[in-house]
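Dumping the structure here so I can ask a few things about it.
All protein chains of the complex are present and in place, except for one that has been dropped.
Think of it as A, B and C in the order they're written, each chain with its own count starting at 1.
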Amino acid sequence: MIAVVGPGDADPAECAQAREIGRLLAERGCTVLTGGLGGVMDAAAEGAASVNGTAIGLLPGTDPGEAGPHHTDVVPTGLGEGRNALLVRAAEAVIAVGGSWGTLSEIALAMRTGTRVVLLGGWRVLDESGTELALPRAATPAEAVGYVLS
Amino acid sequence: MIAVVGPGDADPAECAQAREIGRLLAERGCTVLTGGLGGVMDAAAEGAASVNGTAIGLLPGTDPGEAGPHHTDVVPTGLGEGRNALLVRAAEAVIAVGGSWGTLSEIALAMRTGTRVVLLGGWRVLDESGTELALPRAATPAEAVGYVLS
Amino acid sequence: MIAVVGPGDADPAECAQAREIGRLLAERGCTVLTGGLGGVMDAAAEGAASVNGTAIGLLPGTDPGEAGPHHTDVVPTGLGEGRNALLVRAAEAVIAVGGSWGTLSEIALAMRTGTRVVLLGGWRVLDESGTELALPRAATPAEAVGYVLS
Partner (left out) sequence: MIAVVGPGDADPAECAQAREIGRLLAERGCTVLTGGLGGVMDAAAEGAASVNGTAIGLLPGTDPGEAGPHHTDVVPTGLGEGRNALLVRAAEAVIAVGGSWGTLSEIALAMRTGTRVVLLGGWRVLDESGTELALPRAATPAEAVGYVLS
């Protein structure tokens, strides 16, 4: 089970990457786990569904109707942004596409807990001295998928 | 998404009922949601899987290896018994087979939150005056499934 | 830290018992933990506050304004009924006054997880054979407090 995380208001290029990641993961037999909403989340689900894979969306709210339409299963957690921690905990690895505060919280939780994580694009983090903190990055969807499954 | 809950150390008759419930739910297009472990939980998953349905197990711990083997997907929540509340919240209805303290907590949470619930066997609850509290009960798996889908 | 649980729409006798329990716990140096709302919850907080004790309310929602007014501290968890599991997990022991579905869920979770629990009044539970399941019971607030602190 691999989480694909990213902004709900992603641009078309990010969605295309997420779709390819979802497809590649499903082709390798992985279940795709997302935050259940639109943008990167639903695009990853769409990619998985396109090859008859499974995409489970962990929604922040309690209304299954909020889910992006391509998820094959939806768990309305009612945990609010607490579902980000659940998502990171439940996944064996995390692929982040693009940047947002919610996405950054998931990356930070993965770094904190030692869950394998890789970024495709997205934000950068500098420490107090201005030194960039090392985050694993991939240049392509295939490279990201290869990294988390290696 | 319908939750099937019950003891992990269920007897063979309870497991047979859970298997039939899982199968009937999957045949009607429902996803089966369970607490992810053995006994009633895995039997419901087995029933769903027997007709190529989906059974998602919400595990209390963080180790996916604890899951009953028939679940098609496993979410290791790390919430401990807090996953009981998540299970009840995420499900549109709950079918309880047999009795245990964990099962009773799920029935009580469903009654508290107004989630539709039906019992097949299981425990009974009396109020202070000794009056039995009304809980919807079914005599057969088909009746339980019919009730939650009605 | 001892949880005092019970219905939000408790009767005056139950509230009087909860107040005495809160006071006795605070006098012995315990922090009182409740579900943060009214009825038994706020009465226990009132008892603790009456002797300058601490009463922390774990609210189901996110609005601190929902809290019973006698709590000295309020944690709006936003977990819905999931806060019941948090309450039982956080407490070293649970005293239940009176009966309701929410209260029963907390008793069942405590029994499930092995947290020490004692009931003052409240509901009764029978297994499939009609045999009453043993739950520790106290006749007075002092007896309940003595039991959980023993």
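The working rule: contacts are C-beta pairs under 8 Å (C-beta built on N, C-alpha and C of every residue); 3 or more make two chains touch, one makes a residue touch a chain.
Remember, it's a predicted structure, so these values are computed and weren't measured experimentally.
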item	value
From C:2, C:41 or C:86, residue that would touch the chain that is not displayed	C:86
Omitted-chain contact residue, chosen from A:3, A:33 or A:86	A:86
From C:75, C:135 or C:149, residue that would touch the chain that is not displayed	C:75
Touch list for subunit A against the chain that is not drawn	79-82, 84-86, 88-89, 98-102, 104-105, 108-109, 111-113, 121-128, 130, 133
Contact footprint on subunit C, counting only the chain that is left out	1, 31, 33, 54, 56, 58, 62, 64, 72-79, 86, 89-90, 92
Hidden partner chain, residues of subunit B it touches	62, 78-80, 82
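As a working rule, only the chains that are shown with their structure count from here on.
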item	value
Reference subunit C; chain at largest CA-centroid distance	A
Same vs different contact residues, subunit B with subunit C, by half of numbers used	same
Whole-Å separation of chain centres (CA-atom averages), subunit B against subunit C	27
Rounded Å distance, subunit A centre to subunit C centre (Cα mean)	40
Sites on subunit A at which at least two other chains make contact	62, 78-79
